[in-house]
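Provided herewith is a single structure, encoded as structure tokens, for subsequent inquiry.
With one protein chain removed, the remaining protein chains of the complex are shown where they sit.
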Amino acid sequence: MNKRTSIVRETLERIWSNPGSRVGIVIFAFIVIVCLAAPLIAPYGVNDMDLANMYKGPSLAHPFGTDGMGRDQFTRILYGGRYSLALGLCAAILGSGVGAVIGSIAGYFGGKTETMIMRIMDIWSSLPSMLLCILISATLGAGFVNTVIALSIGNVPTGVRLIRGQILSERNKEYLEAAESINCSTPSIMFRHLLPNVVSPVIVDATMGIGMNITMAAALSYIGLGVQPPTPEWGALLADARTHILNYPYLIMFPGIVIALTVLAINLIGDGLRDAMDPKLRK
Amino acid sequence: MSKADEVFLKVEDLEVIYTSGKKNVQAVNKVSFELKKGQTIALVGETGAGKTTIAKSILRILPNPPAKMLGGRITLEGRELTSLSEEEMLDIRGGKIAMIFQDPMTALNPLMTVGDQIVEGLLLHNDYDKDAAENRAKEMLELVGIPKDRFVEYPYQFSGGMKQRVVIAMALACNPLLLLADEPTTALDVTIQAQVLDLIRNLKEKYNTSMILITHDLGVVAETSDTVAVVYAGEIIEYADKRELFINPCHPYTNGLFGSLPGMTEGESRLKPIAGSPPDPTDLPKGCAFAPRCPYVMDECIESKPDMKEISPGHFCRCIKAGKEI
Amino acid sequence: MVKYIIKRLLGMILILLATSLIIFTILYFTPGDPARTIAGATATAEDVENMRHIMGLDKSYIEQLGDFLYSTFIKFDLGDSWVYNKPVINEMMIRLPRTLFIGLSAMALNLFLGIVMGIFAATHEGKWQDSLTMGFAMVFISCPDFWVALMMILLFSATLNLLPAYGIGGIQYYIMPIICSALGGIAVNARQTRASILGVFREDYITTAKAKGQKENIIVWGHMLPNALMPIITSIGNGFAKIVAGTPVIESVFSIPGLGLYMLTAINSRDYPVVRACVLFFAFFTAISMLLVDLAYAFVDPRIRARYQTVKKKETK
Partner (left out) sequence: MPLLEVKNLKKYFKVASGINHAVDDISFSVEKGETLGVVGESGCGKSTLGRTIIHLQEATDGNVILNGEDITHVHGKKLKEVREKMQIIFQDPYSSLNPRIRIEGTIEEPLRHSGKFKSKAELKEETNRLMELVGIDERLRNAYPHELDGGRRQRVGIARALALNPEFIVCDEPVSALDVSIQAQVLNLLMDLQDSTKVSYMFVTHDLSVVKHISDNICVMYLGQLVEKASTEELFRNTLHPYTKALLSAIPSVDINNPMKRLELKGEITSPIDPGPGCRFAARCPFATSKCKEPQKLREISKGHFVSCCRIEEIN
């Protein structure tokens, strides 16, 4: 009890002690490292064409086969991971971050501000997020940044609702009154007292959001929006191969498996994070 | 049927543990007591002492896991409950033994009308058809002082005191032989508390129901019970007739409880509380559980657990110094 | 209650108006000139200018918006397709049943399987049945639905030759699209149901029911499930929205000429009246399912029902 353990460290230890999320962390770390180290690991150049070796099935030379231009699929998946992971991460942080800020404003000030913000969110989410993404990326056009923006716009209302709900349940707690009675300033009450107690579900949501955004980005590329070939983003690889599904199924299989594995790992981590941050489970 | 002074409920060496992770918590440790027909025994103790666990293990409704009954026998009218099958227990629960819970706010299903909740139990334990059960339920409502046209209302439409009346009606609807009342008035306001306590007492007398009353309030004990068992860290540490216990408390913990009461009598300006806090249930002392807080502690107390001693007829105490001058 | 529904329907109109505004604005600022696209690659500048006039694109933003809102909400006219010069509504009515069939079937599947799997897992908490169900749920949540669709085509159409891969026809054409639309939602609902049931497991009123001597089965279905239902309903509502949003992708994988695919094609050919009409329909559908979710809350919980009834009382005063 006299040892000074920080909450962050305690949380990390608890995630690690959960077997599910430990598996998730290992898989995710492996994928991230391998993708970051793509130039070192990849056996070929990302756009190296080899017209002599088109549509070759998986072999020792090409573990995931080659595509219609003889490009090595394994190499492209490694490089593509950088796009997909970055897309997911940026969109999740941006979306949840903006959502959290707006939600805190709504929750903390209450009254008319809150009503107005929540009505706007109702309209904002009257279109399901995937649909909104499709429209916005059609408007903004293809490309990495545009896709990030399109994805994160869809994430905002969830973030707003989450943190507002959390603040609502927290804002009548006596420790906030206590803080007021000992002359804490408003920013101090907000950032030192309120925020640390409401932020955990947003962190969990943002974590899970990474996975969801990777999937959505892939779907966008697949239907011809979002990041486009020849960028090797995972969804774009699938879009590239869609017409050859019956002849060359491996071109569809491997990118999909990698997406599923990555998202699975992230979800496992998210689940562990949720349990680790639950104050009810903390002893 | 048993005669009035025959032992009606017998609990012997009851032992319950909770498992959390790798740790075992000894929630109830070798608890034994008896109850005669129509009488009330009070289990007194502080939060976490294991009172509720004792009551729930009589009904066998402890969640397993984490709770596990390690040993002991519970006999009701000569029938051993501990060896009954789960099917047979369904008849006992609500039929022979009923329970009143501490918090009326959460003890009722918020999505069912109070009427249906009383009817539910009636249909399970009687040969009533639906109409008969409804009539009986309305009768019960009137009996506890709720107009019968509130039969169709939902729990949220009742105040705390009213809800507790519904819970009482529900418990008594099937004329149980034994009533387990778990802090039935703690969550209520003082004046409402008095009403509910009087109601329980009157109904209990009317139907000659026996009762196990769980409470931390010595005032409630004084007004309601016949026998008292003081529970500390899962053990009964003192057990006697109410009058005997109030006039001649023997265990240092019982004495401490009395000393902690801001009494209604004039005079004292400072309370004489018990030092320290109740022990961590995952890490109970080897010897007497009360030893770390006891003002009269000796080496022996720390080394081994004292036995229950009968210091006068019917007055038991788990303390080395019991019966000696302190 | 009726008053409440009417009030909510009025609110829905406001939401649809706002959605119209947003979608119109988004499309208005989309780069590229629809008139040029539609006039064709060989058209002269004059032709394009002409076309622009015919389409009303030479008017100001406010005028165009006014025209659009007026014809949609007052005349209930969704306009003509720029590409085919036919009323959008006719085209939509042809496609609507396909989309609706897939969507509604997926929702039913979603609801039923999600809850059953969740309860199954919850009542076997910590045992292998629990781990297995939740493991499956986790995997299905993680797989992109369109990729699962592609894999199913590979397995059931290409390899086993059991189901048709593309297009429409008899019921067999819809089996895979429905399953793919529902999978993710089923998994989410199963997880939510399990969590909610476990959440009410230790509630006092469950102990009360046990103390009454009620049987385990009736406690689970009669006491736990209704009380656990609120978050499950929320999750089902979200599932509906997801299914709606997933239609374009799923329809595009299976080449089903439904509303989703119609909208995607229209986006690519800059056929804005079609895009607007489809989006409005999706928004309408989402709003209706949200209303159903709210009504379901009231159906389950007397406290919420009472709140609606007091609203009613006040209005009649």
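Here the chain labels run A, B and C in written order, and each chain numbers its own residues starting at 1.
By definition in this document, a residue touches a chain if its C-beta (ideal position, glycine included) is under 8 Å from a C-beta of that chain, and two chains touch if they have at least 3 such contacts.
Everything quoted here is computed from the prediction, not taken from an experiment.
Judged over the whole assembly, touch between the missing chain and the shown ones holds for A, B. Which of B:76, B:118, B:162 or B:233 touches the hidden chain is settled by the complete complex: it is B:162.
Among B:66, B:278 or B:292, the one in contact with the hidden chain is B:278. Note that of B:65, B:219 or B:295, the residue touching the chain absent from this view is B:219.
Note that of B:12, B:46 or B:103, the residue touching the chain absent from this view is B:46.
On the side of chain B, the interface with the absent chain consists of residues 46-47, 159, 161-162, 189-195, 197-198, 216-220, 222-224, 242-243, 246-247, 256-265, 269-275, 277-278, using the contact rule stated above.
Within the complete assembly, residues 1-4, 7, 173-175, 177-185, 192-193, 196-197, 279, 282-283 of chain A touch the chain that is not shown.
Everything that follows uses one rule, which is that only the chains that are shown with their structure count from here on.
Chain centres here are C-alpha means, and the one lying farthest from chain C is B. We define each chain's centre as the mean of its Cα atoms; on that basis chain A and chain B are separated by 52 Å. Separation between the centroids of chain A and chain C, computed from CA atoms only, is 22 Å. Taken in their complex, chain C has these residues touching chain B: 126, 201-205, 207-215, 223, 226-227, 300-303, 306. Those residues of chain C lying in contact with chain A across their complex are 15-16, 18-19, 22-23, 26-27, 29-31, 138-139, 141-147, 150-151, 153-154, 158, 241-242, 244-246, 248-249, 252, 264, 267-268, 275, 279, 282-283, 286-287. Those residues of chain B whose C-beta lies close enough to touch chain C in the complex are 56, 59, 61, 63, 65, 89-95, 98-99, 101, 103, 106-112, 117, 120-121, 124-125, 154, 156-157, 167, 170.
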